[in-house]
Structures are given as C-alpha cells and as structure tokens.
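A single protein chain has been removed from this complex, and every other one stays in its place.
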Amino acid sequence: MAPPEAVPQAPEAAGDTVSAVLEARSVSKRFPGVVALDDVSFSLRAGETHALVGENGAGKSTLIKVLTGVYRPDGGELRMTGEPVRFARPFEAQQAGISTIYQEVNLVPLMSVARNIFLGREPRNRFKLIDFARMHRETSELLDGFGVRVDPRRPLHTLGVGTQQMVALARAVSVNARVVIMDEPTSSLEPREVETLFRVIGNLRDKGIAVLYVSHRMDELYRICDRVTVLRDGRHIHTGDLADLDRMQLVSMMLGRDLSEVRRSGVTSFAAEGHEAARTPVLTATGLSSRLQLHDISLSLHGGEVLGLGGLLGSGRSETAKALSGALPLDAGELTVDGTTLKRLTPAAAIRAGISLLPEDRKAEGIVPGLSVRENIVLAAMPRLSRAGVVSRARQDRIVDIFMKRLRIKASSPEQKVGELSGGNQQKVLLARWLCLEPKVLLLDEPTRGIDVGAKAEVQSLIDDLAGEGLAVLLISSDIEELIEGADRIVVLRGGAVAGELTGDDVAEARLLEVLADHAPEPAGPAPAAQEDPR
Amino acid sequence: MTQTAVAPSAKSDKPPKSASPLARLRDPSWYQRYGVYVAVAVVLLFNALFTEHFMTADNFRTQLVQVAPIVIVALGMALVIGTEGVDLSVGSTMALAAAFLPLYLGYGLVPALVVSLLAGAVVGAVNGALVSLVGLQPIVATLALFVGGRGLALVMADGQLKQIVNPDLLSLGTGSFLGIPLVVWIAGVLAVAVAFLVQRTTFGRQVVAVGGNRSAAALAGLPVKRVLIGVYVICGVLAALAGILATARLTASDPSSLGTLMELSAITAVVVGGTPLNGGSVRVLGTVAGALLMQLLRATLVKHDLPDSTAQIAQAAIIIAAVYVARERRSR
Partner (left out) sequence: MNETKPFTAAPAPVPDKTPAVRPAGPESAGRLRVAELLQRQGVLAVLLTVVIAASFIYPTFASLDNARGVTIQASFLAVVALGMTLVIITGGIDLSVGSVFALGGVLAAWASQYGFLAALLLPLVVCGGIGLLNGLLIARGNMAPFIVTLATLLGARGLLLALTDEGATTYLVPKDSAFGELGQGSVWGFGYPIVIALVLFGAGGLVLQRTSFGQTLFAVGGSSDAATLMGLPVARTKILVYTLSGLLAGLAGALNAARLSSGVTIVGVGMELDAISAVVIGGTLLVGGAGSISGTLWGVLLLAVIQNLINQIGSLNSSYQSVVSGGFLIVVVVAQRYLARSRRST
C-alpha cells in the first residue's frame, strides 16, 4: 500500500531509514468536508530534536493525533524502527514508546506527583500492596535527574504548570518512551522553566530519545531543534536541517507566500499603515491588581488605535483583558471610561460602559453550542432587544441579519446550531455578539487562534476597519507577526506586571523578542533610574 | 479528547443535508426530541384497542387529575435541570406547604395560600443561594433541604394529619370548570406559562444560556446568580402549589407522606420528555408528555390487572430507553 520511495517534495523523508525511530508514510486523514492530511510522509530519527511547524489548520495536530493513536489514518501507514505499526487507541501508542506532553498536562491533578508518575505500575511490597516508600524514593530520583526538586507527595495541582510538565516528562521517561512529542510546551512557562525544559530535552537527546517539538516560537526552534518539517494545508512541504533555513524562508514556506512579498507587505492581512489614534483615551486603567495574578497594571486605550498586549502565556495578558472587562475580581485598581469611573466591576457593568471582551477560549467561554447562531449573537444584547422581558424576534432578526452579512458568517441559516459551524465562523459569531452592542472598547484575546487561513485574514481586516471607524481595540496574540503588524503600539507584560511599551519603529519583531526574553532576576549593573511616575 | 490547542479546523461549512423520512428515523437525536410523543401515541393506541373503558371522558379526567400535580412539579424541575442542576427537595417542599396550610386557613383561604406559596419560595431561595452564592453542588444543597424540609414540616404539624374543612380550598381540589377539573386547568395554564417563559422571555433564554455554557453567559453579562436563584424559587413555588392542590384533593394535610418520591417522578418526567441532564435546553411540552407517558403506563398496567411491581419495572425500562437515545456519542 505504501508508495515505495521518494515523495517528490521531501526526498529525505521516505527513504530515511537511518535510525528512523518513527515514520509516517503517505498518511492521509479525512473529515467530513475537509482533508486534514494529504499524503504526508515524514520521519523522526533517534536522539534528534525535530521541529514540526505550520500555521493553524496546516495539519500539525491531526498528524500528532495520528502518531499517538488518537486517530487512525485513512491512508498510509506508520512505522517504528522499520516495522509497520497500527494503534487502535492512544494507550497502544504509549506502549510502543510514544509519549506526548500537551499544554494541558494529562495527569490527574488531585493525585500526588509520585502517584501520577507510577499510576498503573505501582511498585509492590511482599504483600502485593503498594510500596509507597519505594515509590516516593524512585520519584525523587527520577526528578532529581531532571534537576527538579519537588516533594513527591504533593498533589499535582498545587504545582506550577512548568513543574507539572516536568512530572509528565518524568513519567514518559520512566515508561521507556522512545519518542516524546511536545505540543506547544512552553506556552505556559516562565523563562526560568523554559530553561529547565530545554535542559531536560538535552537529557533526552543524550538518552537517544527523539523529540518532536511543535511550536511557533521561532527562537526556541532555532535554539534546540536539529531539523524541521513544515506542513501547510495538510501537505508536507519541507523537511531539512534548521541551520540551512533562515526565519523568513521558514515563514514564507509556512504561509506559502513568496519571500519578497513577505518582506514587503508582511505576513498578515493587516494594512501596512497604522491607524490614527484619538488624542484622549477612551479607557484608562490604573493600578489594577489581583492577588497573585496582576500587579499594578496601568494602561490606556485610545479610540482608533490598536493596542497590542504582548507577553508569554502566563504573563497576565488574558487576566488583564478580563480585568478590563470586569470579569476578574480585583483587589485594587480603577477603570475610567470616557472620564467616568466605573463603580462596580462586573461584566454587566463593563458592557454597559461600552467595553466588550472576546475571550481566549471560545469553546469554554464563548459559544453556547446548543443555541442557534442567532441566539449566540444576541446573547449579550438580549435585554436591549426585548420589550418588558419578552424577546422581540423582529429586532433580533434585524441585528442578526446585519452582522451575518457584514462578517460573512457562513451558516445554513441563523437558526443553525452554532456548535455545527467551523471554528472561523464561530469566532465571527462571537465577534458579532460583541459588535452588536456597539462598544467603545473591544478587547480581543487571541481572535485568530484555531481558525482557518481565510477566516483569519477576514478577521484581521475587520480589526483594521474597526479601528478605522474609531473603536479602541486591544489585541492579544501569541502570533508575533500578527501582533507586530496589527498593533500601533504594544504594551508588554511579564509576570503579571507591565514590563515595557513599544511605540513607533520599536513595534518590530526584534525589539519585541528582546523585551519578551529580557530577564532581570538580579540587578545587572546600575540600579534603574527612578521610574517616571506616569500615572 | 481535545488536548491540543488546535482542533482540526475541519468543521464542515456545509449545512446538514435535508434527510429523507426514513433516514430521519435512523438519526438518534430525532428519537430524543420526539420519541416521547410517539410513545404516548403508542400507549394511547394500545389502550384504545385493548383496554375497556379507556377512551371515556371519565377515565381521561381521572388520569389528568392524577398526573396534574406531577406535571406542576416537573415544570419547575425542568427549569432547574435546564441550568444543569437538580432539585431533590420538591417532595419535602410539598409537605411543608401542606403543613403551613391548616395553620393559616383561619385567616382565610388567600392568606393561607400566600403563606404556603411563600414557604415554597423561601425553600427555593435557600436552594438557589446555596448553589449560586456558596457554590454547592445542586445535589448536595437540595439534599439538605430534602432532609431538613420534611423534618420542619413534621415539626410544624406535630407529626399529625389534619383534616381540611375549608370549603373554598376543598372546591379547589374537587371543582371543575367546563367539565375539566380545576387542577387540570391549573396544570395546563402553568405549562403554557412556563413554555412561554422559556421560549419567549429574556429570563427563559438566559436560563437556557446559563445551562448551556455558564462561563460564556457570565462573560456576556448575564445575571447568572439571579437566574439560578430564580429557577430554584420557581421550582419551590410550583412544588408548594402542587402540595396545596394535593392537600385539597386529599381533604387532609399529611406532611408525613405527602410528596414522597415526588422528586423521582418529576425527574423521570423531565428526562423521559427529552430535556438533557447537562442543561442547555428545556422541553416543556416534552416534560408534560413525559409525565403523561408515565401516568398512562401505570394506568394501563393497573387496568390490565398487572401489579404495581410491573409498573415500576416498566418505568425503569422506559427511563433507561430515554437516556439511551439521549446519550453522548463518542466520536473517533
């Protein structure tokens, strides 16, 4: 069934039996209406750290799910050290030596570190009962080997995400993984934890374990990965050494855009010219603090401008957005909209003041899947569209019609259940929900995450249009290009506090990366001059 | 199984093809939505053919009168279940209302009714507060009221059964209007009112949204806490009303046994009627049909001289069947 040799675009992939510990040969996977993977071949060598890149929708996660036994391929096959393998369920992949570390750690939060690591294979004593002493000892040894010191009896959920990932890695190693797949592992990590992770990956390499590293963080890829595989639209585009590829080449391969075009007009659909910001701010936040999450955040939003909020995940961007929209309980701080200070900070009050938030997780906090497109759109505006508590269909229909047209929402009818729509259309429904309130301030948390390329472009142009119409927009995006090209000004967060601000020409990738990676645990050099108190 | 951040962005944009009638029969969600009506029709048909004296006005009246209190309670239960909750205290609330009634009848029918309904509202408010403000699970919160409520009712009534002699109240229980008993009218009107509430009012749509995705509802500025307290209060008031009507019919206030196992009947009616247990949708007509189905089933078995035990086993089987067609499908 498997095609014999060279797949035209990737000469190295198929014929690469040089210690190929895991191989995908001409793998295809189809879902109703779309081909997620089309004849993808790629191989992983023992002991290498291999990057897997591609835009959202390129097929990365589908490929991983095929490799880990979550999906079964419709075409093609998988091989481990040359032998064809078939996984009926994820556990079989694990048994074969393929472990996966996700962003959301797949362990049992309420159980202790040691119990999690040894779940299913607990050491026994003479009486066939669990030997906890040995379990704790072996756990400590394992984690010490990673340079991680943690009480093995602690419940997992009391540890930080980084440490939890270490525990997951420790478990993977102890079940004799030969391949470890890491899916965006650093998105929730502090810089310090990232260093630990990289050191551990080095450890794995020394043990001959192959690592498949999925990330869009160019810096990390170039730092720790040997080779890279690029996917686009479900197809394999390229496999090769990272050293032979510079970033722009890599990006243009991911996007399928010509290199010069990318250099010229940028990688996103944002207009190259910025926006005209109003002089006085629409929204001013002063000293927002929430125990353990935000520390004295102050910023201001002007009508007609796109303010980017940058930072690594865990730096407090989503929390800041939630705070600005009244969804985060605050210990201190004030919000002023158009000169009026908000007295009570609740989502309802924020909405009344003209602030709308598009949350990060549209599945958990956005759409109500069982309700129709229409009802999802009018969810926040319902009280305004009702008469004496009774819903007015006529008013709702009018609004829904306007926005479905404006945002080009593709659905069979406004009554279709929103759960049936594609990610991109769901996102547009959520945008419509907030736009139909005619807000003054629009807070967007990862508006283009997990949607197809076409919808992404539409959303980006929409953001441009909205800013052009005078809306104040806050843009949070982990897509560096999107942030750079979309925002007029960027405030960078680190550890829940404002770390800096970029304006004008400083709104560029190099500068942003500098601020993001900047790390000040010890004062290096002269103490910083007295901070100008801008508030 | 959605671990990675990016689901396959491969959801079809194409609308579902319109299904032919036969294909529709194979679609499990069709059964969930309409199965109960089909079942009711089947039972009616069976009885029309095989049961003597079934299709008589007298019999219908009897059946409707017996099912009315269950319908009333089930309406409230449906609202609560729509928010992904449950109210185990409805039976005890009925008993509590029954206990209050004789104590205040001395002041007149209306004051007594008001006090009893208020008692139900208070129970509901406590339930709602425990669930929305303290954050307790509905099972636990309403369990506590279930245990404590009946106890309170017994304490108030000194554990005794009291005869009702107030003629106005008695006529409420036995009176008719246009040949249809008053209790049936009340149940019918309430069903229509609750249906209107769910489908056409802001509050009703908010109930459904809160049950469908609580976080999304909160972020959209919906008054989640108020909605939760609201549904439990409504449920409590309806349970109290059912208790009042049942007491009127029994011509006696019996807090020790009134409403026993009512929560089971109500939950059964709601589930069989197609309202999902994990919230997000409230099927009022389905709930009424569910209650009717269980009632007719019991009546059919009785009329054919089948014992109560068979009725219970049959009920159990129906519940399983209803949940079976409603269960979540795991996609691969």
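Letters A and B mark the chains as written, and numbering starts fresh at 1 in each.
Criterion: a contact is a pair of C-beta atoms (placed from the backbone, for glycine too) under 8 Å apart; a residue touches a chain by one contact, two chains touch by 3 or more.
Here the structure is a predicted model, which is why all the values come from computation and not from measurement.
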Sole touch to the unshown chain from B:Leu103, B:Leu285 or B:Ala311: residue B:Ala311
Contact residue for the chain not shown (choose from B:Met55, B:Val110, B:Val147 or B:Val189): B:Val147
Across the whole complex, list the residues on chain B that are touched by the chain not included here. 1, 86, 88, 130, 134-137, 139-141, 143-155, 158-159, 260-261, 264, 267-268, 271, 277-278, 307-317, 319-320, 323-324, 327-328, 330
Since one chain has been left out of the picture, which residues of chain A touch it in the full complex? 90-91, 94-95, 106-111, 115, 119-120, 122, 128-130, 149-151, 153-155, 158-163, 188, 190, 193, 281, 284, 286, 291-293, 295, 298-300, 314, 489, 492, 494-504, 506, 511, 515, 518, 520-521, 528-529, 531-532, 534-535
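Please note the rule applied: only the chains that are shown with their structure count from here on.
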Chain A partner, complex, touching residues on chain B are 1-16, 200-203, 205-206, 208-209, 212-213, 215-223, 280-281, 332
Quick one: in the complex, what on chain A touches chain B? 31-34, 36, 56-57, 59-62, 64-65, 70-72, 100, 102-104, 106, 183-184, 187, 325, 327, 346-348, 350-352, 357, 359, 363-371, 375, 379-380, 382-383, 386, 389-391, 410-413, 416, 420-425, 433, 449-452
